[in-house]
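Here the complex is missing one protein chain, while the rest keep their positions.
Take a look at chain A:
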Amino acid sequence: MKTFNGVGVTPGRVIGPVRLMPPAVPAPAAGERLDPGTTADAAAAALRTAAKTVQAELKHRAESANTDAKAVLEATALMAADPMLLKAAVKLINGGTSAERAIWDAAEGVATMLLNLGGYMAERTHDVFDVRARIVAALRGVPAPGIPDAPEPFILLAEDLAPADTATLDPAKVLALVTAGGGPQSHTAIIARALGLPAVVAAAGVTELTDGTMLYVDGAAGLVTADPDAALKDKAGRWASDTTGPATFDGCGQLADGSAVPLLANVGGTKDAVAAAAAGAEGVGLLRTEFCFLGRDAEPSHAEQAAAYRGVFDAFAGKKVVIRTLDAGADKPLPFLTDSTEPNPALGVRGYRTNLTSPGVLERQLQAIAAAANDSSADVQVMAPMISTPAEATEFASLCRANGLNTPGVMVEIPAAALTAASLLADVDFASIGTNDLTQYTMAADRQLGPLAALNDPWQPAVLILVKATVDGGAGKPVGVCGEAAADPALAVVLVGLGVSSLSMTARALPAVSAVLRSVTRERARTLAALALAAPSAAQARSAVREQLPLLDQLGL
């Protein structure tokens, strides 16, 4: 037995064989030439064989895929041996370029053409790059990139996962996620929470494991153990058979003393919203509007935006829906709004700041939100991301009111906003704390970096002090939390103890958070919050609070 320590992001205790995610395929060197011993004809033949192999592989995967993924895989399989793509590559090979570099450059040309077409076609560039990487892997005789395809369910082990990997991640095949990199707020963590998969991130050293090794994963404790013994097998067995844990949420977030703490959902579109409503969410605490804009090369029309927002509002008729205006920039670039050449995108023109460089987009979005809100019975509230100063909050509030949206709010993601909460909240009706970015900016640690995972932890006392400062400054105005922190049941207790009025999370986390909140009174939550605030480190804050919440261990959380 060998144990690796990481950061647990989603609870669950499972055992299974591990499958390593092959590393991304590095680009062949620019201008790489044919080997002196290889003729152009032989290289072209090798390329055709590789393309056919990839095509057959993708076709095979399409057969076992569900309807949505099937159509994409079928089209991607056709791309793999596309005559136009191969013809362009063979032309380069005949000019002396190596087969790997030839297919790389030919695909680049096709991708550029698709990107220029915009819309749906531009979104397909990702498939072209996927096919290209697979063909190069086949030519080199290395495993195909992406999530491995195995007949038996497995524990996926990767350096880190990207948002695009979710498309091919089959939750029926993957038992748990383990990454060597990434932090508790990395994309891997977000994917794991959304799919409800047990997950451990930042587990240094795990990449030394080999395919097929049996692995025990405890997603609450952050432990990964190779070749588990009988005791661990027993623990996993009990987790699997334990049906007493919270599986559902009754739609009424409250503490042991009966005081209400509304539990809301974070959603990114109508499909999410319908699922969240079915899971009992009392409303939407964060509607991300990027889904309307991403993958586009131009701003969507008023009618298109209004219809998209309306779909979410209708899923929560009569309930609160907090919609966040466009949050582009940093890890969510948009060609028509953000400058991809910024040296420091996290500190660049992003979120509300794009209104400085592209005025009009925000106001047109507000008009579309107002139109959708007018046609719906949802209680629609609007907030802006990345607000830094009270002046920005005031400016946003008047822009909202001028467009008929009378409950404006701001997100608190920047330490400056938390520290000036009293004046920041003067002209708006509420604040919502985005703990992912607030942690990143408070600790000056990039969310995606594994080595900084310990810094990038919302349990950091400095982050909790800023949460408290926001609540105190708000002087009674509602302050919610809509970051990943709200989905951690122990941290949820602390946040409520600090005075946070509502919590918004991925719908999967609602049952666990609700169950743990119901085990504490408000007074008790305040005591636990004080413990966390006084702790000298994130790890000590977490363990001090967890020790006082025995229910967590009973539920395997």
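For this structure, a couple of remarks:
Here, contacts are C-beta pairs under 8 Å (C-beta built on N, C-alpha and C of every residue); 3 or more make two chains touch, one makes a residue touch a chain; residues count from 1.
Here, contacts and distances are computed from a predicted model.
The subunit not displayed here is recorded in UniProt as "Phosphocarrier protein HPr", chosen from "Phosphocarrier protein HPr", "XdhC and CoxI family protein", "Cu2+-exporting ATPase" or "Cobalt/nickel transport system permease protein". Set against the missing chain, the residues A:M1, A:A29 or A:A71 yield one that touches it, A:A71.
The residue from A:M121, A:A298, A:A462 or A:A475 that touches the chain not shown here is A:M121. Here one chain is not drawn; of A:A24, A:M113, A:A278 or A:A391, the residue touching it is A:M113.
Note on the undisplayed chain: of the listed residues A:E32, A:E57 or A:D82, the one touching it is A:D82.
Chain A meets the missing chain through residues 71, 74-75, 78-79, 82-85, 110, 113-114, 117, 120-121, 124, 128.
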